[in-house]
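Just one protein chain is left out here, and the rest sit where they should.
Moving on, here comes chain A:
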Amino acid sequence: MKFRFLTMTASLALFAGAAVAEEVRVYNWSDYIDEALLAKFEAETGIKLIYDVFDSNEVLETKMLAGSSGYDVVVPTGTFLQRQITAGAFQKLDMSKLPNHANMWDVVEKRTAQYDPGNEYSINYMWGTTGIGVNVGKVTELLGEDAPINSLALVFDPANMEKLASCGVHFLDAPSEMIPAALKYLGEDPDSHDPDVIAKAEGVFMPVRPYIQKFHSSEYINALANGDICVAVGWSGDILQARDRAAEADNGVEIAYNAPVEGAQMWFDQMAIPVDAPNPDAAHVFLNFIMDAQNMADASNYVYYANGNKASQALLEEDVIGDPAIYPDEATLDNLFTTTPYDSKVQRVVTRLWTKIKSGT
């Protein structure tokens, strides 16, 4: 009887939730915000915030394409955003409700416009690069003082990987980032959509495959910080978070991040409002809150990612704004590349190649 009472109240609560307007459901990447900001948002606006996380664009995209996700704000990466806009998954932003939009940085907006022309559907949350995180002590112990920790050769040259295998190497489980990196290593166009060019990536991965412990897109933060693994191909801020966690734990693990000298992929995570968002008004309030200079600075200071907010830069801590791994200098910026989404035929080629790389079949 007690059980039935519980289910009844639970379903009542659900209905009540649907009726109350002041609620916003946000779906963001894991380890991607200072939790204090969430409490601040609720205190300032009186809107109840339900915050949920994911660790792959594919999961988010499937929810978007299934429709009725129930989320008011989601955070796809540029290439995925572009495809989802084409599918009709998002609504145009109402700029009159976003006065803080004036804080945004034109340098970033110019680049995000290639995914979202005119930046009509999205605002930039964070951006970063895909690069290499290493446990400096272990890697220099295995490869010597001149280990190429700032080069793709560290992870794509079998001679290096063979030595590193014993201490653990993780690769991102994200073909849309790993395959362009392999193509860049070969000197090909990283954004190639030609199946014959993409196929060349196989030759890069297959020889190093036996030495890769795991393909995963979020486990490496803790694994690097604990010393479980010594190399990870991952996202800049995630690796810098691992660096911080290791420093806090004072466990003798020293982590360093480098964008590869061959060229690194630059990506943009964009906040957008699904076309069927239950509460678009509250979603706009949330976006406006995020675009506040102080809030955005707090977020970047916490997660070690650069943001697309010009006004926040004055409020950033020196180890964020001054770190070229986060805010690259002009020369590095020129060396970064961006990619565009694959169509479904090429996507199938890419996924099949990725399965082959991961499983050997």
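To be clear about the criterion, contacts are C-beta pairs under 8 Å (C-beta built on N, C-alpha and C of every residue); 3 or more make two chains touch, one makes a residue touch a chain; residues count from 1.
Here is the rule we go by: contacts and distances are computed from a predicted model.
K.L.:
The chain that is not shown, which UniProt protein name from "Acyl dehydratase", "Fumarate reductase/succinate dehydrogenase flavoprotein subunit", "Putrescine transport system permease protein" or "Heme exporter protein B" does it carry?
P.N.:
From the listed options "Acyl dehydratase", "Fumarate reductase/succinate dehydrogenase flavoprotein subunit", "Putrescine transport system permease protein" or "Heme exporter protein B", the omitted chain resolves to "Putrescine transport system permease protein".
K.L.:
Using the touch definition from the top, which of A:33, A:89 or A:259 touches the missing chain?
P.N.:
A:89
K.L.:
Among the options A:150, A:192, A:301 or A:351, which residue touches the chain absent from this view?
P.N.:
Result: among the candidates, A:351 touches the missing chain.
K.L.:
Where the complex has a chain not shown, which of A:58, A:188 or A:317 is the residue touching it?
P.N.:
The missing chain is touched by A:58.
K.L.:
By the contact criterion defined above, which parts of chain A meet the unshown chain? Give residue numbers in ascending order.
P.N.:
These residues of chain A touch the chain that is not shown: 56, 58-59, 61-62, 64-67, 83, 86-89, 168, 175, 209, 212-215, 226-228, 275, 344, 347-348, 351-352, 354-356, 358-361.
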